[in-house]
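Moving on to chain A:
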Amino acid sequence: MIVALILGFALLLIGIYGMLSQKNLIKIVIGFSIADTGTHIIIVSIGYLRNRTAPILNSAVDISKAVQQVVDPIPSALVLTAIVIGLAVTALMLSFVVELYKKRQSLSIDDYQELKW
Partner candidate 1 sequence: MDKKNIKKIEKEMKLANEGLPEKERSLFSDVRPTSVTPLNKYLEKFLNWARAESLWFLGFGTGCGAIELRPLMTSRYDVFRYGIAPRPTPRQSSVFIIGGYASMKTVKRIVRSYEQMQGPKFVIALGSCTINGGMYYDSYNTINRIDHYIPVDVYIAGCMPRPESLIAGFNKLKEKIKAGECDGMNKYAENFDWYKKNQKRVIKDWNMPDFNW
Partner candidate 2 sequence: MVNPIYIIILSLAAGFLLSIFDKSGRKLSLIVFYSVLTFNVFVIADWFYRFTVLGVSTLTINTAGFSAPLSINLQLGIQEAFVLLFANLTGLLAAIYLIKKFKESNISSLVLYLILIMGVNGLVMTRDLFNMFVFLEILSISTFALTILTKNKKSLSAGFKYMIAGGVASTFFLLGVVFVYYFTGNLNLDFINPSDFTNYGLIAIFLLSIAVFIELKPFPANGWALDVYESVNSGITSVIAVVNSAAIIFVFYKIMPLLPQNLLNIFGIAGVVTFFFSNLMGLKQTNAKRLLGYSSIGQMGLLVASIIYTIHSPNKLIYLIVGGFFTNHLIAKAGLFWITGIVKKEKIKDWGILKENKFLLILFGLLLFALSGIPPFPGFWAKWEFIKLLVHGKMFFVVGGILLGSLFEIVFLFRWFTIAVKGEVPSENPKISFEFSKYFSTTIFVGITLTISVVIMKYFYDFNWFQFLPLIAVVVLYFLDFIPSKIKGFLSLIAVGIYGYFLYPFESNLQLFFGIIFIVGSAINIIATLNRKNINKGFYGFLLMMIFSFGNLLIAKSYLEFFLAWEFMTISSFVLILRGKKAQKASLLYIIFSTAGAYLMMIGFSLAPNLTSNSALIIAISNINLPILVTVLLAIGFMIKSGSLGVHIWLPEAHAEAESDVSPFISAILLKAGVFGLFMVGISYINHVPAFDMFYWIGWIGVLTAIVGAFLASFQEDAKRLLAYSSMSQVGYIVASIAILSHLGWLSALYLSFNHMMFKSALFIAIAGVYYRTHTRTMYEMGGLIKKMPLSFISVLIGIIAVSGVPPLSGFGAKWLIYSSFIERGWYLQAGVLFFASAVSFLYLYRLIHTIFLGQLKYEHQNVKEAPIWFLIPQVIFMVGIMAISMYPNLIIQPLNSIVGNYFNSSIIVDGYNITSSLGNWNGNMIMFVTMGIFVVPLIILVLLNGRTQTVKQFNIVYAAERPESPQTTHIAYNMFAHYRKALGGWGKPRIWNFWHETNEWAHSLSGLFRQIYTGNGQTYILHIILYIVVIYFIMGV
Partner candidate 3 sequence: MDIMIKILYAVISVIVATVYGLTLGGVVQKIYARVHGRFGPPVWQPFIDIIKTHGKRVSISHGIMFYLGPVFRFAGGLGTYLFIPVIYGSVVFANFSMAGDLLLVMYFIFFGQLGMALGAGEGGHPYSPLGIARGLSQMSTFELPFSLAVIAVAIQYDSLNITTIVAAQQGSILNWTLFTNPFAVIAAMISLLGMNMHSPFSLVLAPQEIPIGPPVEMNSSFLAILQTNRGLFTAAKLVLFMNLFFGGATNLLIMIVKTFFIYLVSVIVGAAFPRFRPEQSFRFFLKWPTIIGIISIIFIVYF
């Protein structure tokens, strides 16, 4: 669980580092995606409780003792939503990149600086 938390933070930082260091628009989007994934891992790891099962009420879980047997369901629920949203954002970003490329035939972020000051 701690490992997952650390891994999540590491991914988050790597993602941000990628966003800051890469000039290629697509790579920046990838960086964002990595950071997003890192966040998701952090969320999941927070909800995780040792030796428990997934918070799905099926045959594997005794309904009356579900509270003791499953991990905290809320982070899992959150992460599902977050993944969907992250996906949407990433997709939108990529579509922007495509449009930008169509306009200027360049993927370097340095070529899109005309708005400044």
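Here, a contact is a pair of C-beta atoms (placed from the backbone, for glycine too) under 8 Å apart; a residue touches a chain by one contact, two chains touch by 3 or more; residues count from 1.
The set was built so that all candidates are chains of the complex that A comes from, given by their letters.
Nothing here was measured: the structure is a model prediction, and the numbers come from that model.
Asks: Sticking to the defined contact criterion, which numbered candidate from 1, 2 or 3 is in contact with chain A in this complex?
Replies: So the chain touching chain A in this assembly is 2.
Asks: Which positions of chain A touch candidate 2 when the two form their complex?
Replies: Against candidate 2, chain A makes touches at 12, 16, 19-20, 23, 25, 28, 32, 35-36, 39, 42-43, 46, 74-75, 78, 81-82, 85, 88-89, 92-93, 96-97, 99-100, 103-104, 109-110, 112-117.
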